[in-house]
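For this depiction, one protein chain was excluded, whereas all remaining protein chains were kept in their positions.
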Amino acid sequence: MFFYYLRLSALSYKRNPVLSTLMVLAIAIGIGAYMVVFTMQHTMGGDPIPHKSDQLFHVSLDTGDPERDDDPPEQLTYIDTMALLEANRAYRQTATSKFSAIIEPENPEIRPFASLGRGAFADFFPMFDVPFLYGSGWSPDADQNREQVVVLSQETNERLFGGNNSVGETIRFDGALFQVVGVLAEWTPIPKYYDVNNGPFDEGEELYIPWYLIVEREMSRSGNTNCWKSIEGTGFQAFLNSECVWIQYWVELEDSDAEAEYLTFLNNYANEQKALGRFQRELNNNLYDVNEWMIEQEVLPDETRILNILAAMLLAVCLLNTIGLLLAKFLGKSAEIGARQALGAHKGSLFIQHMIEAGFIGLLGGLLGLIVAYFGLEGVKILLGNARMQTEWMHVDTTVVTVTVALAIVCTIVAGLYPIWRACNVNPSIHLKTQ
Amino acid sequence: MLQMNNVSKVFRTDTVQTSALKDFSLTVDEGEFVTITGPSGCGKTTFLNIAGLLETYTSGTYLLDGVDVSQLGDFQRARLRNEKIGFIFQSFNLMPDLNLFDNVDVPLRYRGMKASERKPLIENALESVGLASRMKHLPAQLSGGQQQRVAIARALVGSPLFLLADEPTGNLDSNTALGVMELLQEINDKGTTIIMVTHDQLLAKQSQRNIHILDGRISTGDQAEALAPAAEVA
Partner (left out) sequence: MEIGPILRALWHNKLGAMLIAVQIAVTMTVIINAIFIINERSRLMARPSGLEEANLFHLTSVGYGDDFNEQVTSDDDLNMLRQLPGVVNATAVNAIPVSGSGSSTGVRIDMDDRTANVGTAIYRVDEQVFDTLGLNFIAGEGFDVTDMRYRSSAGTTDADKVVMTEALAAILFPDLTPNEVIGETLYTDQVTALQIVGIVERLQAPWPSWENVESSVLIPEQFLDTYSLYVVRTEPGQRDQVMRAAEDLLAGSGADRVIRGVNSLEQTRSETYGADSALSSILKTVVVTLVFINSMGIVGLAVFSINKRRKQIGTRRALGASKFEILRYFLLENLLITTVGVLVGAVLTIALSIVLTTNFNMPAMAWYYAPLGALALIAIGQLAALGPSVRATTITPATATRTV
């Protein structure tokens, strides 16, 4: 019967082509527009590392200004970072911050260029599941020994070595030579959850080096630095000893026991520091897992959330429209419905027939909606490209296709319920008489 | 086969109560050709709708082929309609976007038959009304008389116990109407019971048995004779 009903749906479409096309258009526009926003929200606010997002924690220590009651600092001071590193209490851990450097290629044909890099620890790569094209991250020994090693992004390797395996080669930046130990494969998590403080939709860094080198070589730091207290004294050491926060600290903890234990450790540490005159506010240290941290940092832009509300309402308008049009269409079929009842159709089969008819219109709307969504996303890409946001992730993937078509069909059937109920419940005898 | 005892139908709106049928009793036996006549609003159509299980009634009993239909739900009523009753309407009520084959196919679909079983039945039914060659045509491509023949084929295809015809010739010119009536007579001669509502006194007189309804009740023969012309004028 399903295919029979499907054929009836197609025939019915042809009977009122204008009305039916209006419905398909309304659904396509409503669903298409909603899917554009859905795709944005789904990716921008989605879980970037679902299999372990509940095991990765951003460490938050409240070293803020005791005379103000603002939020705890988003990053850590150098003093606290060093203390946590030395305690080494987590399963995996990394301090991380950004730097900028001029790369001076050996090949005289390539002019020196400015690049952004990230200082990190050996654990950074396994913690965040960073994929490698060649080689690997460095060893923990390299961290301790401050070895001048570097991991290149795929793009940097392309630029410097034409995409060849460059492991073992050396490159020159920040006035020194670094040995390449690894080259990343394509890695652009959206949002850039491991550093949402410096732009959650920024591009990834071009170089990765042992974090200690940033301090040791006094490299030029990039990214946010916030100080609530003036630096005492002059020089780099004074900066390191200050209450300025500029380092992010992530730990990987395997279960909730480990999480509780680590938080206790942090609080004990903070209490010790209180004795030294630091951590003057009430204890307010936290471990945020990836998703909690993104919510805490309001990674999903207001614009996306506002658009989500408006797009949902736009979809509602389209569906109301569809209800009205379906009502018109189905009530226009009263004579046919009456005749079918006389010929032996029970209400259930009529209901199913018309649900399939609504679903058929929904399917067409959904397919056209995919095209609307595709062009909508291309448009948004162009618009956001002007804002220098990463936009490659915005595309119609299988999730979007499935959700679009399914949503379109379900929505249309739901919109059709009342019209179908009305049409199937009219007294058949009335409509069998001459109109 | 069809047995109504004291069937009444009352329509209620917020303010008004109207009785469409009052203590209506009728028995139709197998093979009969019964015509129902009466003025507009007398309850002919209500009778037909109740007989065809398209409407429920307020009181009384109705046995269809020995089954008391008052307690049946929509599903069983639909099944009875499908298997025991063939409908023919004044305005044909063919599905405009289905071709003749598919139109005749409709009741068989609801019977859940396999395609291989349906096909010969449909072809036979169309053959019997003389339209086998136009199977792929749409109703709109046919004349009124031809459309009514398709409707008759559709009503017959499931071999029902009886046909309910509501003014089957009302939308046809007199020549065509004659052809349709001949066809119905032929069908009746082959054994199918027919109950037909009509305005046409002539047709009614030709039939085996004529029931005249007046104000929701069966009137006696005399009254029928006396009142019929007045009804025509109205």
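Order of writing sets the chain letters: A and B. Residues in each chain are counted from 1.
Heads up, the rule we're going with is that contacts are C-beta pairs under 8 Å (C-beta built on N, C-alpha and C of every residue); 3 or more make two chains touch, one makes a residue touch a chain.
These figures come from a predicted structure and were not determined experimentally.
Partner chains of the missing chain, restricted to those shown and counted over the full complex, are A. Although one chain is not drawn, the whole complex shows that of A:4, A:113 or A:351 it is A:113 that touches it. Only one of A:380, A:394, A:413 or A:432 touches the chain withheld from this view, namely A:380.
Of the candidate positions A:260, A:283, A:317 or A:371, contact with the hidden chain is made by A:317. Residue-level contact of subunit A with the missing chain is found at 18-19, 22, 25-26, 29-30, 33, 67-68, 100-102, 104, 111-114, 174-175, 220, 227-231, 234-236, 238-239, 301-303, 305-307, 309-311, 313-314, 316-318, 320-321, 323-325, 327-328, 332, 379-380, 383-384, 386-389, 434-435.
Just so we're on the same page, only the chains that are shown with their structure count from here on.
Subunit B makes touch with subunit A in their complex at residues 45, 49, 52, 54-55, 74-75, 77-79, 81-83, 85, 87, 89-91, 93-98, 106-107, 109-112, 154, 158, 166-167, 170-171.
Touching subunit B in their complex are the following residues of subunit A: 1, 4, 8, 11-12, 14-15, 335-336, 338-349, 427-429, 432-435.
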